[in-house]
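Note that one protein chain is taken out, while the other chains of the complex remain in position.
When the chains are written out, they are named A and B in that same order, and each has its own residue count from 1.
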Amino acid sequence: MSAAVALLGRIGGWTRESLADVGAGARLFVQIGARLGTALRRFGLVREQVFFLGNRSLSIIGVSGLFVGFVLALQGYYTLQRYGSSEAVGLLVALSLVRELGPVVTALLFAGRAGTSLTAEIGLMKAGEQLTAMEMMAVDPIRRVLAPRFLGGIIAMPLLAAVFSAVGVFGGWLVAVPLIGIDGGAFWSQMQGGVDVFSDVGNGVIKSFVFGVTVSFVALLQGYACQPTPEGVSAATTRTVVLSSLAVLGLDFVLTALMFSI
Amino acid sequence: MQTSKHDAWVGLFVLIGGAALLFLALKAGNLLSLNFDATYTLQARFDNIGGLKPNAAVKSAGVVVGRVESIVFDQQTFQARVVLKLDKGVEFPKDSTAKILTSGLLGEQYIGLEPGADVKNLAAGDTIKQTQSAVVLENLIGQFINSKAADLGSSSSGAKP
Partner (left out) sequence: MALSSQTPSHAAEAAPRAAATAPLIELRGVRCGYGGRTILDGVDLQVRRGEVLALIGTSGGGKTTILRLLGRQIRPFAGQVLFDGQDLAPLSESQIYAVRRRMGMLFQFGALFTDLSVFENVAFPLREHTDLPEAMIRDLVLMKLNAVGLRGSRDLMPSEVSGGMARRVALARAIALDPEVVLYDEPFAGLDPISLGVAARLIRDLNDALGLTSIIVSHDLHETFGIADHVAMVANGRVVAYGTPEELRASSDPLVRQFVGAEPEGPVRFHQPAAPVAEDFGVAA
């Protein structure tokens, strides 16, 4: 009997802690949001962050996009040619990338590459008392350190997703037209006939923006709230990847249902 | 604000991202074929619209001349009332026919307009009088069975195996 009570007590305690964490997270989100305006005025800081988060991710995003485009074209061709519709492979590649794979895969890669570096950086700054030093120097660390990184992330993500999709489409073309031998004209015209700028490309951009907000915020929150020890920073970077990946996939479902419902 | 050696790279990154977006919009998407010209509306009533959806194409001679704007159920006539948006400059005679056709065998449904012979053209807000509803598969099968049964009935006078 007492074991059951103890279990209930643990569940209650865990719930209370989780709620407190969620509350602290929400509070940090509001604090960062409130300081976005002043962070924009120090555009040099934002620019530096766009460099670290965006430029530095270009190679992995570009290469991944290329290979995803290759695979989509190959797999698409194998399936479509059974129904005599192999010329629609361009449409298949483009829609898959622009609507789903571009935003989602970019967000997952971004979480792994840029998200972890954000978490580790903030966590180590916390461990080295740099954030406290800043507070004692009457400089708000949220304004000076977190907000520019947040802005950098939400600027970089949609651009990276666009690059991913564009390189993927090009990769699909490479496999479909020169390699497999599908008619180039049909490839592009089928694609253009089926991909709508506003509902497909536009929605994809909205998705990547939402994912950018999610991944950047989760990364910053984990770094800011972590235990200032080596174990704490390591656990925080793991949590960043896991939480932001799950959040991206979950949000993707919600957004897809909202945007592409028939 | 200090300029940094990263300035140029970040600018390049933003340009690359913008170029990628432009590529997607123009080459992969339909931005170039988007029509922002003026349009006028016509109405048509159908007994059965089949699988026609809003934003489906309105074609004549195979060329897209407009879009389906809305489809509503008319309580008075128990028919479907379809509002078409046609490009200004494309006009049809008053006795033109609107048919619901399917692109390919199992493809999307669209409205095909066949011009009539009238001297006067349909003006904005007019209703197309001649319409042909979508082909419903079940009715087609039913018709086929009935015609087959009629054939059997007339060819063998009551003699059944």
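Convention: a contact is a pair of C-beta atoms (placed from the backbone, for glycine too) under 8 Å apart; a residue touches a chain by one contact, two chains touch by 3 or more.
Bear in mind the structure is a predicted one, so any value in this text is a computation, not a measurement.
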| query | So which of the visible chains would the left-out chain be touching? | reply | A
| Which residue among A:133, A:179 or A:254 touches the omitted chain? | A:133
| field | Positions on chain A where the hidden chain makes contact | value | 124-125, 128-130, 132-133, 135-140, 144
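One rule holds in what follows: only the chains that are shown with their structure count from here on.
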| field | Centre-to-centre distance between chain B and chain A (centres being mean Cα positions), rounded to whole Å | value | 38
| message | Show me the residue ranges of chain A that touch chain B in the complex, using the header's touch definition. | response | 42-44, 47-48, 50-51, 54-55, 58, 94, 98, 155-156, 158-160, 162-163, 165-167, 169, 188, 191-193, 195-197, 200-201, 205
| query | Which residues of chain B touch chain A in the complex? | reply | 1-4, 6-7, 9-10, 12-14, 16-21, 23-25, 27-34
